[in-house]
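Removed from the display is one protein chain of the complex; every other protein chain stays in position.
Right after this comes chain A.
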Amino acid sequence: MAKVSKKKASKKKTRSGGAEQSNEGHPDVVYDDEKEEDATDEDITVEDEDEHDERKRQKLLEAIGTLSGKRKKTLGERSEAAVHMSEFTVNAEGEGDKVDLSDLIGSIEKTPGLSGKSKKRLKNLEQSRKTIECPLSKQESERIRRDLAFQKVSKEVSHWKSVIRQNERAEQLVFPLNQEPSGPKPIERVVMGWKAQTPLEQEVFTLLSANKQPINDPILTPTEEASMKAMSLEEAKVRRAELQKARALQSYYEAKARRQKKIKSKKYHKVLNKAKSKDFQKQFDEMVKRDPAAALEELNKMEMARMQERMSLKHQNSSKWARSKAIMAKYDEGARKAIQQQLEVNKDLTQKLVTSLNKEEEETMEEDGNADVVPDFVNDAEQGLDFSNPWMTGKLSQDCVEKETSNAVTIRAEENVAEEEEVEETEEEVLLREFDSRRKRRQAQEADAAVILTEEEEEENKDASDKEEEELSEFTSLFKGIAEGCGEADTAAELEKELKIRCLEDEELLTQDKEAEEEEEATDKGPVVPQHPPATENGQKTGKSRKRRKGIELKQVLTKGAQVLQVPFAPTIEDAEDSEGKLDQRGLIKEAFAGDDIISDFLKEKRKQEDAGKPKVVDLTLPGWGEWGGGGLQPSCRKRKKFRRKMTPPPPRKDQHLPGVIISEKRSSSIRLHQVNALPFPFESPSVFENTIRSALGRTWNTERTVKKVTKPKVVTKLGAIIEPMTREELVKDKNRASAGSSSSVKS
C-alpha cells in the first residue's frame, strides 16, 4: 500500500514542476507514517535503517546550510507530496522496494478457493500497463449527474405532449376531468359494498354460492361469462343488430295485426279473407308443382277440416245465436248478413276440393248445403248486392241469372231447380245454360220494374219513395237499354264489367273509410244512383262512363287540402268587387302620394352623384405670368388652352347598369369607426378572417342544432365540484386512445 501511495506522490511531483523531471522513475521516499505502519515487517526493518541514514544526512546538510548563512530551511518530516521537495531527499535505493501487483496477488495462486476465471483476470490485469485515469472533480461529476437526471425527467414529462395538445385543440373541455357519468349506475357498483347480514340473506347467499351464481357482481354467471368470452365483439354486435331487427319486425307485425283486428268493416274482412284464400290457392298450386308430397299433406289437412266442419254443427246455423239471428233476420239487415256470412263459411269449409274426382260426393255435399235450417229469405236478401257470395263470385252468368230470378219470390222453385242444374252442369252444358239464362232474362224483363223496386228497397231501406221511383226508372231504363241496344250475348259480359267496377269501388272505399257501414253505403250509392245515364247509350258506354265517373269520385274522395295546395296563389278568381276594391286602394295611394315623384327624384339624385364623380377640367393658367397683368386683362386664349388640364376619367361606376341603385364608393367615416382596419393576430389572410365574420351564429339564421353546436362554450365546469389536477390516468387513457386510433386507421 505504501508503495502505491509513493507512486502517486511521484506522479504528482512530475506534474508539479519541470525541475524535478530528472527524478522521474525514482520512487519517492516521503510517505505517511500511518501508511508506513501498514507495510510488512520486513519492509519496516529495511526502511528503519534507511530512515536512520537519511536523518543523519539531513542533519549534516542542515549543518552545512547554517554554515552558508543564506537561509535556514526546516525540512521536517512530510506526510504528503508537496511542491517544495528537496532534491536531496530522493532516494535512489528505492528501486528494489517497488511493489508490483504480482507481489500483492502472488498469494492468490496458492489459495485453492479462487476460481480459475478470476485468476486469469488478475493475470491479465497484471500484464496490462495502463494507468487509471484520475476521477473527475466533484463539480464536474455532479453536473453530469444533473444533466442526466434532467434529460430523463424531461423525456418523462414529454409524454404529456399529446394530451396537452389535444386539450388545446379540443372544442370543449369539461371539468372536472374524471367525472362520473350521470344517470343510473350499474347495479353491481351500487351493490358492491353490501354484505349479507340477516340470516335470511345469508341463507340466500349460501344458496347462490352453492349454485355458482354471482354474488357480488350480479350480472353474469360463470357460464354466461364463458359464453361472453367465446363471442367476439363483432359477432356480438352483429347478433345484437339481428335481434333488434327481429324485435322491430315483430313489433311492426303486431301493430299491424292489432290495427287490422280493430277494423270493424265486414267488407274489409271479407276482402281480406278472399285475398288470403286466393293466396293460399296460389301457394297450393305452386306446391302441387314443386312439392307434391307437401301438397298432398295440405290437401289432407283441408280434407280433415272439411270433415270436422261437416261433423260439427259449428256453422250449421243450428246454434242458439243462429236461431235468434234467423228470427231477427226478417227485420234486421245486419242479422241477415251475419247469418249469410256464417253460411258462407260453412260452404267454404264443406266444399269438396276441386282436385277430387268423385262427383257423387260433391253432389251429396251440395245437397247437404242446400238442406239448411235457415229460412230461405235469408238467402234471397240482397243477393244482387253481395258479391262476396260464392254463388255470385264464382260463376257470373249464373249470378245474373240468380239476381234476376231470386228477386221474385214466385220464381223460388225455379231458382232452386236452376241451382241444382248448376251443380250438375259440365262444360258441355254451358251453351245450353246460356240459352236458359236468356230465357230467364226475358222473363225478368217481363217481371217489370216492381221486381227491381223491391231489390232497390232492400238496398237502401229508407229513401223517399218518389226519389226511389226516379232512380228505379233510370235503372230499369238502363236495363232496357242493355237488353235492347245490344245483343243478349253481350249483356252478361257487360253486367260482369259493371259488377267488377262496383267491386273496385267498394274496395277503394274500404281502404279509406272507417265509418259505419250505413254511411259507407250512403257514400257508395249516393254518387252511383243519380248518375245513371239516361239510358240512351248502350251498355259499353255506360260502363265507360261509370269508369270515368269513378275517376271523378276518386278526386272527390281525395283530401281537400291537397286540392287547395294545387291551386296557385296569385291568380285567384278575380271578383268584380275585389278588383274594384283594389282599384280603390290604388287610387287612394295615388291620391296620397300625388305630390312627390320619387322615381324622378331618385334619378336626379343619381345623376347628381354621377356628375360629382366625373373629372373636371382644371384650369392652371396663372394670369400675369409671362404676360402683362392687371385689372381687366385676360390671359391669352392660347395660354388658357395650354394650361387647361383634363383629368383622366375614373373607373366606371358600379351602379352603371343598375338604374334603381346608387352605390357610393366613398369611405364612410361613420362606418369606418366600426371596421377592422388591420388583420388581427391569429389570422393569416383577410379572406379567412372575413369568413369567420360572415357566418352568423344566432338562431335567427341557423337551425337549433347548429346554434347549439356553434355556441358551445370552450370550458365547462360543474357547479360546486372541485377540479383536481390532471392525473396519470389521463396519460394512460390518451395512450389507449392513440393506440386504438392507430389500429383503426390501419384497418381502414
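Operating definition for what follows: a residue touches a chain if its C-beta (ideal position, glycine included) is under 8 Å from a C-beta of that chain, and two chains touch if they have at least 3 such contacts; residues count from 1.
Note that in this section contacts and distances are computed from a predicted model.
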Choices "DDB1- and CUL4-associated factor 13", "tRNA (adenine(58)-N(1))-methyltransferase non-catalytic subunit TRM6", "LIF receptor subunit alpha a" or "Translin family protein" - which one is the UniProt name of the chain not shown: "DDB1- and CUL4-associated factor 13"
Residue among A:K56, A:K712 or A:K735 that touches the chain left out of view: A:K712
Of A:R143, A:R290 or A:R586, the residue touching the omitted chain is A:R143
Identified contact with the non-displayed chain, of A:L67, A:V157 or A:A293: A:V157
Residues on chain A facing the left-out chain by the touch rule are 142-143, 145-147, 149-150, 153-154, 156-158, 160, 164, 167, 173, 175, 575, 577-578, 673-677, 680, 689, 692-694, 696-704, 707-708, 710-713, 715, 717-728
